[in-house]
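Just one protein chain is left out here, and the rest sit where they should.
Each chain gets a letter, A and B, in the order it is written, and its residues are counted from 1.
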Amino acid sequence: MKRQAPFALVFIFGIFMVIQFFVPHETSENAYEFLLDWIIIIGIFALALGIWSLFKVSTEKIKNRKEASEYSYITLIGLFVMMAFGFTQRTGESWGLYFIWILLCCACIVALMTMRASVDQGKKRMWAIGALVTLVGAIVVAIFDDAWQFYFTDPQGFENTMFRAFFDYVMMPILATMFALLAFFIASAAYRAFRARNVMASLLLLAALLVMSRFNPYLPFAEYVAKASNWLMNVPNLAAQRAIVVGIGLGIVGTALKVILGIERGYMGKG
Amino acid sequence: MEFGQYLGLTFAIFVTLAILSFLYKDNPFYRFAEHLVVGVSAGYFVIILWFQGLDDKLFGPLADGDWYFAYLNSSNAEYMIPAILGCLMWTRFSKNYSWVSRWPMAMYIGISAGLAIPLEMSNRVNKQLAAMMVDIKWDQFLGGADMLWLLDINSGLSQVLVLVGTMLAIIYFFFSKAHTGVFGKAATGGIWVLMIGFGASFGFTVMARISLFINRIQDTADWGKTAFDAAETANPNYHSGFQVVFWALVVFVIGYVVWEIMKTLKEPKATAQ
Partner (left out) sequence: MQAFEKLMMLDRRWIFLLLIVVCVFTYVFDFSIPILTEPETEAIYNFVDSLPPGDIVFIAIDYDPNNMAELHPMTYAVVEHCWRKELKIIFTSLSQNGPGMVDQALRDLSDSLAQDRTYNGVEFKGREIVRGVDYTFLGYKPYYAIVILGMGQNFRLPFSNDYYGTPLDSIPMMQGVFNYDQCAGVIDLSGGNITDAWISYGQGRFGFPLFLGLTGVMTAQYYPYLGSGQVKGIMGGLLGAAQYEELADNPGRAKDGMRIQLSAHLVIILFIVMGNIGFFASKRRLSKEGGA
C-alpha cells in the first residue's frame, strides 16, 4: 500500500496522459482539462512546503543561537513585512497608523524569537511580556485604524505602494546585483582558467572570440566578422546544439517511460 | 519622482553596493542584504501563491459554499478533492505518515511524465531530425549572390555541414560502443563540433554576465542624476533633500571604505591577503 499504490497511480495517470494526446474525443479532452486544473491546485500546496521550511530553519537558528543567527531576524522580518504589505491596502490617501502597526508586528516577532532563544527565565518572561504587549498593540491598531484594512480575497495588496516599493527597491536590486557578481567571476575565470591547452580548447577559444567580437563596429572588416559570427551560430553551433537537444529529448522520453513503468523509483524516497 | 521614491531608490543603491562589497570580502552589509532578500522574496511568493493560486483556483470556485460545511455545499465541491490531496503533501514532515504524501506526488509525477513523452519526442527529436531531411540545394551549393557566398547560412554547403556536424555530435554521445576505429574518429569529429558550440555559448555568456553589471551601473548613474538633474527632468517634487540623501550615502560608503583600508593596513602582514 505504502509503495505499490503510488507506483500504480503513476502508471495509470502516465498512460492516460500519453493515450489522451492521441484521442481527440470530447470525453478525453474534458478529463484532460479536469486533471490540468486539479494538478495546479495540488502543486500549490507543495510549493507552500518551501516557505514553511524557510520559516522553520530561520526560527531554529535563532532558538539554538547558532552563529550569525541575528541575520535570521532580518529574514523573518522581511518575510512577515512583505506578507503584511501584500494583504493590506490603505482605504484613502492617508496611511494613518499603518507604519506603527508594521513596527509593532516586527517588534512582536523579534520578542517572540528572542524569548524562544533565551535561557534565563527572567529574560524569557520579559521578552514574553514584550511580545504580548506589542501583539495587543498591533491588534488594537488593526481594529481601530480605518486608514487601511486587510484584503484576503481581493488582490488589493498588489497595488499597495509599499508592496510595490519593496519589490522595486529591495528585491529587484539585490537579485539583479547578486547575478551581476558573475560578471567579475567570469572575468577572473577568463584570466586564470581559459587556456588554449590543445587543439580543441583552441577551437573553443576561437569560436568564443569570434562571437564576442561580432558587434564591435570598430574592427577592420567588422561587417564580415558579424556575418562570420552569424554563420558560426547558424551552422556549426546549430549542429552541436541540435545533437544536444536530440540527446536531451531521448533522455527525457527514456526517463519518463522508466518512471511510468516503475523502473525508476528514486523519486519516492526511502521506506 | 517623489522624495519617498528617491529614498527607496537610495536604499536600492545601498543594497547594490552592499552586494558588490562581497567582491572585496564577506561583510555584515552583504549578509544583511542577502538575508533580507531571502525573507522578502519568500514573503512575495506567499502573496503571489495566495492570490494567484489558492484564492483564484480554489477559494474562487468554492466561494458559494460555507467554510463550516467544509465547502461541501458549494456547486464546485469536487475542488475539495485536490485541496485534500494537496494537504496530504504536508504529511511529508511526519515521521510516521510521510508515506501518505506519496499519493498526490505520484499523481503529479505520472501526469508530468505522461505529458512529456509525446510532446518531447515530437519537438526535441522528430522535428529536429525532420529539419535535416530536406533536399540539398545543389544549385546554390556555395551560396547565393551575396559576396560572402561561403558564409551563406542557407546554402547547400551549410545544409550538408549541419547534417554532418549533427550526426558526428550524436555519434559522440553514443557511449554504448567503444570510441575506436572509424567510430572513434567520427566521435572525435563530434567533439570538434561540440567545442565550436560551447565556444559560441561562452561568447554569449560573457556578454550576458557583463550586461548584468552594466544594468547596475545604469541604475546607480540614474540615482546620481536624479539628485542633481532638477532642471533637466523638471521634477516638480524636487528639493534639496534629494542631494542630502545622495551625499549621506556617498559619505557613508567612502567612510566605510576608508575604515576598511585603515583596518587592513593596521593588520600584521602575515594575516593580510
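The working rule: contacts are C-beta pairs under 8 Å (C-beta built on N, C-alpha and C of every residue); 3 or more make two chains touch, one makes a residue touch a chain.
Quick caveat: nothing in here was measured; it's all calculated off a predicted structure.
**Q** I'd like the shown chains that the missing chain touches, ordered by label.
**A** By the stated touch criterion, the chain not on view contacts A, B.
**Q** Just one of A:Val23, A:Ala68 or A:Ala190 touches the chain that is missing; which is it?
**A** Reading the full complex, the residue touching the unseen chain is A:Ala190.
**Q** Provide the residue numbers of subunit A that touch the chain removed from this figure.
**A** Residues in contact with the chain left out: 29, 32-33, 36-37, 39-40, 43-44, 47, 154-155, 158-159, 164, 167-168, 171-173, 175-176, 178-180, 183-184, 186-188, 190-197, 205, 209, 212-213, 215-218, 222-223, 226, 230, 233-234, 237-238, 241-242, 244-245.
**Q** Considering the entire assembly, which residues of subunit B contact the chain that has been omitted?
**A** That gives, for subunit B, the contact residues 23-24, 41, 44-45, 48-49, 51-53, 56-57, 60-61, 111-112, 115, 119-120, 122-124, 127-128, 130-131, 162, 197, 200-201, 204-218, 221, 273.
The rule is short, and it goes like this: only the chains that are shown with their structure count from here on.
**Q** Okay, in this complex, where on subunit A does subunit B touch?
**A** On the subunit A side, the touching residues are 2-3, 5-7, 9-18, 21-22, 35, 37-52, 54, 58, 68, 71-72, 74-83, 85-87, 152-153, 155, 157-158, 163, 165-186, 190, 200-201, 203-212, 214, 224, 227-228, 230-250, 252-253, 256-257, 259-260, 267-269, 271.
**Q** Show which residues of subunit B lie in contact with subunit A when the two form their complex.
**A** 5, 8-9, 11-13, 15-16, 19-20, 22-23, 31-47, 49-55, 57-59, 79, 81-83, 85-87, 89-90, 92-93, 98-99, 102-121, 123-125, 128-129, 131-132, 148, 151-153, 158, 161-166, 168-170, 172-173, 190-207, 209-210, 212-213, 215-216, 219
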